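A protein chain is absent from this complex, but the other protein chains hold their places.
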Amino acid sequence: MNGVIEAPTIEYGALAPLLLVFGAAVLGVLVEAFAPRYLRRAIHMPLTLLSLLGAFALVIVTVVKGDLAETAAAMGAVAIDGPALFIWGVVLILSAVCVLMINDEGHFVASAAAVPGSSEEEEAEAAGSEHTEIYPLVLFAVGGMMLFPASNDLLTMFVALEVMSLPLYLLCGLARRRRLLSQEASMKYFLLGAFSSAFFLYGAAMIYGFAGTVSLTGISKALGTSGLLDPLLMIGLALLGVGLLFKIGAAPFQAWKPDVYQGAPTPITALMASGTLVAAVGAVLRVFWVGLGNLDWNWRPVMWAVAALTMIIGSVLAITQTDIKRMLAYSSIAHAGFLLIGVMATYDKAGQNSGSLSAILFYLLVYSLTTVGAFAVVTLVRDPGGEAWHLSRWAGLGKRSPVLAGVFAFFLLAFAGIPLTSGFFGKYAVFTAALGSGMESGDSLGGWMTGLVVLGVVASAVAAFFYVRVIVLMFFSEPAADGPTIAVPSMGTVAVITVALLVTVGVGLFPQPVLDLANQAASGLFIR
Amino acid sequence: MSSLWLPILMAVPVLGAIVVALLPKGSDKAAKQLTLAVSLVVLVLTLVMAFQFPSASGERFKFEAVYDWIPSFGVHFGVGVDGIALVLIALSAVLVPIVVLASWHDADGVRTADGTLITPKRSVKTYFSLLLVLEAMMIGVFAATDIFLFYVFFEAMLIPMYFMIGSYGGAQRSYAAVKFLLYSLFGGLLMLVAVIGLYVVAGKGTFMFPELVGVIQDPATQKWLFAGFFIAFAIKAPLWPVHTWLPDAAAQAPAGAAVLLVGVLDKVGTFGMLRFCLELFPEAAKAFTMPIVVLAVISIIYGAIVAIGQTDMKRLIAYTSISHFGFIVMGVFAMSQVSQAGATLYMVNHGFATGALFLAAGFLIARRGSPHIADYGGVQKVAPLLAGYFLIAGLAGLSLPGLSSFVSEFMVMVGTYSSPAFGSGALTVAAIVSAVAVILAAVYILWMVQRALNGPTAEPVKAFKDLNVREVAVLAPLVALIIGFGFFPKPLLDVINPAVTQTLVNVKVDNPAIAEKGAGQ
Amino acid sequence: MTAHYLVLSGLLFAIGALGVLIRRNAIVVFMCVELMLNACNLAFVTFARQHGNLEGQIIAFFVMVVAAAEVVVGLAIIVTIFRTRRSASVDDANLLKY
Partner (left out) sequence: MESPVEIVQHTAGGVIGVSWLMIALPLLGAAILLILGRVTNRWGHLLGVAMSLASFVVAVLAFFELIGLPEAQRRQAVHLWEFIPGMVDMGLLIDPLSISFALLITGVGSLIHIYSIGYMAHDSDRRRFFAYLNLFVAAMLLLVLADNYVGLFIGWEGVGLASYLLIGFWQFKPSAAVAAKKAFVVNRVGDFGLLVGMFIIWTSFGTFAFADLGAQVGTASQGTVTAIGLLLLLGACGKSAQLPLQSWLLDAMEGPTPVSALIHAATMVTAGVYLVVRSGAFFFEPGSPQALAVAIVGAATLLAGAIIGCAKDDIKKGLAGSTMSQIGYMMLGAGLGPAGYAFAIGHLITHGFFKADMFLGAGSVMHGMNDEVDMRKYGGLRKYMPLTFATFMVGYLAIIGFPLLSGYFTKDGIIETAVHEQPVLGWLAVLGAGITGFYMSRMVFMTFFGEKRWAEDAHPHESPKVMTIPLIVLSIGSVFLGGYLILSNRLMVFLGPATGRPSDANLPEFHFASTPGLTTLALVAVGAGFAWMRYGKATVPVVAPRGSFLTTFARRDLYGDALNESLFMRPGQWLTRIAVFFDNRGIDGVVNGLAAGIGGTSGRLRRIQTGFARTYALSILIGAALLTGALLLVGNI
């Protein structure tokens, strides 16, 4: 090798959204450093929101301009293709919405350093001080979420993974109420996250060992040429899978989800349940079909088992949950399973799979927005000690505030996939894709896909049970004497719930526009 | 090509529902009157449409309207009616105003004759707007000519009914509501798989029913898809052994909702069998006929026997319906002109008869606050009108000749016995066995009458007031229809017969009835 | 001949993973994770040598940076927990379960 190193070329235009978000994040840190305490919030809020919206606008512009690069940007490190842009858009909307929620008073601890119940804490609360670092942290996390599904080599992906996760670890620990739980969640998430990312990295190393490169394009080339049964490759594939599946919370790597979702401040839970999931699924798609597409005969059967297990665990365990946030966590596990069905379906050789790809993208959009809405509602049902998580406290909510309960019930029905809600079309699209690919001649699984879909159907029937159970509680049972109070929602929260509701209803009635969007995004497939 | 009849027919109640829901607080009375008005408008429109039906254009489906809904799924908002759908839509349109009138006070706290409160005050507006939404969906489910659209209504219908049972029903309401929802949802999801499968296998890129008839050829595939559809429908039109949700749901639902549940919603199941199971998968349908007829006969006899043993009026009526649905299913799968026309007619008549019975029982229960037959006795003496209507409804339930249900039951049995579709004597045996239900029916109805209406007047019954004007206005039309169609079923049959003939053509059973008698044309 | 290095990295990785499972003290657990990361580094470097390209070595540097960042976050969390609970044992924190 000669010593000459050419200067790398960076497509700033294409990367603009990403850069904007990261830039704003850095700016946020500076604000933390220099702006006076009383001003910070006033600066952060618009900065964060504007940067997110701006980034979203940039994404729109790129889409409208339409001339996507044939090859990955930044020396093949970042692939900015249809799916990536779609996911970026989704992530940006979600994070913007979540920021509205985050901005509400009373979610975050006054001073994380202060011991719960200590005098410092009281003073801090009295002083009304708060952690404005939250905003830059969120921005970093969002940046990570954008980079994660877009990164075109395993290194970038690893870095993105960490950039996404590290801020979230911290944010999980910053709940104002029930701080012990919050901190516990944070620690568990951190340790397990680090643990799993170590697996990811080792997997990457193995694959590097096999292919001599970590760029997905290179890997798939290598797969195209050499023998596919190299144990290095298999181990690498497995460990890589561990890291990714951990992030989307697929069984048997789902253990962290309930705990973390429950302990974390609800707005952050919303961000994780929506944004992280979207990003992670995007990353899974990219790795498994761009990098390892030629290996599908090996990984699809395994993925089949994982998907099945995930759906079952998620929906069965949710039945007996008594904590609303835990229940939603399990439900998100079940939905991860449904998404994996989509991932399974998306194997066919280039061109064939755009259908199922768009199905997944559609599912991600509608599901994540409904989720955010649901968590937003959770933030409003309060007890003296904070949010009322225990389901028994939700009894008779329909009597006390019919509108809120009605909205929540609607979200639940959407989760359950009842027709005329967005959730139904999400499920429908994924199932259709799966059956479709199963029917394709030369599908490695064939009839097994039908089996998986039937399993999915049964799972969603089981899942329906616990969604319905909450509705029963809210509407059919008499209110508890000292029922929870319904906080007067801030403009932000109202906006969040409204957006979520509009999408859930609107897409439920007229899914075609969103479908077109997803189809368009999927039509180009991934850059290889 | 596209007529606005059906879209309007569905839009009116939806708009009505929205308006009712948006009424200001405390305008309960207005809500009731508005709902009644809307439902009457729908009824009038339906009747006008029905009278135009014979002259309307279109081969199989008339008043067709097809708009793209979700092009990328090949889903259309496609509606249109054949004779079968028409009579069922008419049934719903007739029942809804009656139900509205019947449940006038259901939501504002029901007090018994001696003034004890049975059900507390609940939101009136919600109840009646749900009712209207349900009406729109009932019309839609029968009118849909796009299978996906049918499925959407099929599932979405559950929700309003779920809330009507769950928040306005009796003591066990939430258990009943959940059972009802999950049972039907499960069936519906299996059907969803079949629907998707149909779409994928047919590879037509469309869900329009007419374009999918006769597309699936491979028998094995047919059987799988048939199973998917049939299980859903069997649960919906409770067929033994997946029937147990109905007694709970019907017993817990307020009388009005129970009428719509048993009278219309369950018909979607039998309607689906006739329209979809048979025509889309004829080979499978023929292959499965015998087992299904056996199940039907079991339902007939089993339902009747269990009904005899009930102590709760509404449960009893529910079980009689299970028996009656057995007849309908038997008629559908006997695959003869007479039996299927009879089955379709049965769907309508059963709606009227059981509706009347549920409502009469409801009025009885509203006075006493107990569904237990043992708590009554000697009603005849104090409330002869109520007793009289109850008796007539009961007689319709045991399909006494001269009342509408007799015609249909007779046609089903004769049609099954004489079905040319299958050489085997199994169908004749089925018909004979099912005729035993004629005896059992007399037992369960008359025994209930004897225990509830006859004998010395029980103490709490003495306080009963006889039917008031509203209640008479509820029951009288039904009784009129029951007697009227008992002697002049021709108008209905003339509409039904051609549609049935068409069905049988698509199922490709040799059917002499089409040639000469039976087709009625 | 690179095989030995791979075996070593494998061993290191396994030791780290086991450490995470066995040790209670959060700090130690965390150090085990770091050990796993370094095992990865070793593997990368080895493969870089084997394939004769620099990528692996570059990655190693990246990993170190990331690991450093992780340390910062991790210690912060662990310290807070310690201050609250007066214990750094992973097992003490199990309010969230079932």
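General remarks:
All chains are identified by letter, namely A, B and C, in their written order; residue positions are counted from 1 within each chain.
Keep this in mind: a contact is a pair of C-beta atoms (placed from the backbone, for glycine too) under 8 Å apart; a residue touches a chain by one contact, two chains touch by 3 or more.
A quick note: this is a predicted structure, and the numbers were derived from the prediction, not measured.
All shown chains touched by the missing chain in the whole complex, by label: A, B, C. For the chain missing from the display, the contacting residue among B:308, B:426 or B:473 is B:308, taking the whole complex into account. For the chain missing from the display, the contacting residue among A:10, A:68 or A:316 is A:316, taking the whole complex into account. Here the missing chain is touched by one residue of A:8, A:66, A:231 or A:384, and it is A:231.
Checked against the hidden chain, the listed residues A:42, A:305 or A:502 yield one contact partner: A:305. On the side of chain B, the interface with the absent chain consists of residues 179, 183, 241, 243-245, 302, 305-306, 308-310, 338, 378, 380-381, 385, 388, 395, 400-402, 406-407, 410-411, 413-414, 417-418, 428, 431-432, 435-436, 438-439, 442-443, 446-447, 449-450, 453-457, 487-490, 493-494, 497, 513, 516-520, using the contact rule stated above.
Seen across the whole complex, the unshown chain contacts chain A at 187-188, 191-192, 195-196, 199, 228-229, 231, 234-235, 237-239, 241-242, 245-246, 251-253, 255-256, 258-259, 297-299, 301-302, 305-306, 313, 316-321, 462, 465.
On the side of chain C, touch with the chain left out of the figure occurs at residues 17, 20-22, 24, 29, 90-91, 93-98.
The rule we apply is simple: only the chains that are shown with their structure count from here on.
When the C-beta pairs in contact are tallied for A-B and for A-C, the bigger tally goes to A-C. Taking each chain's centre as the mean of its C-alpha atoms, chain B lies 65 Å from chain C. Chain A and chain B have Cα centroids separated by 44 Å. Between the CA-based centres of chain A and chain C the separation comes to 25 Å, rounded to the whole angstrom. Contacts with at least two other chains are made by no residue of chain B. Those residues of chain A that touch chain B in the shared complex are 398, 402, 413, 416, 418-420, 424-425, 428-429, 431-432, 435-436, 439, 450, 453-454, 457-458, 460-461, 464-465, 468-469, 471-472, 475-477, 510-512, 515-516, 519. Every residue of chain C that touches chain A in the complex is listed here, in rising order: 6, 9, 13, 16-17, 20, 26, 29-30, 33, 36-37, 39-40, 43-44, 46-47, 50-51, 53-56, 58-59, 62-63, 66, 69-70, 73-74, 76-78, 80-81, 83-85, 90, 93-97.
In the complex of the two chains, the chain A residues touching chain C come out as 1, 112-113, 115-116, 155, 158-159, 162, 166, 169-170, 173, 179-181, 183-188, 190-191, 194-195, 198, 201-202, 204-206, 208-209, 212-214, 258-259, 262-263.
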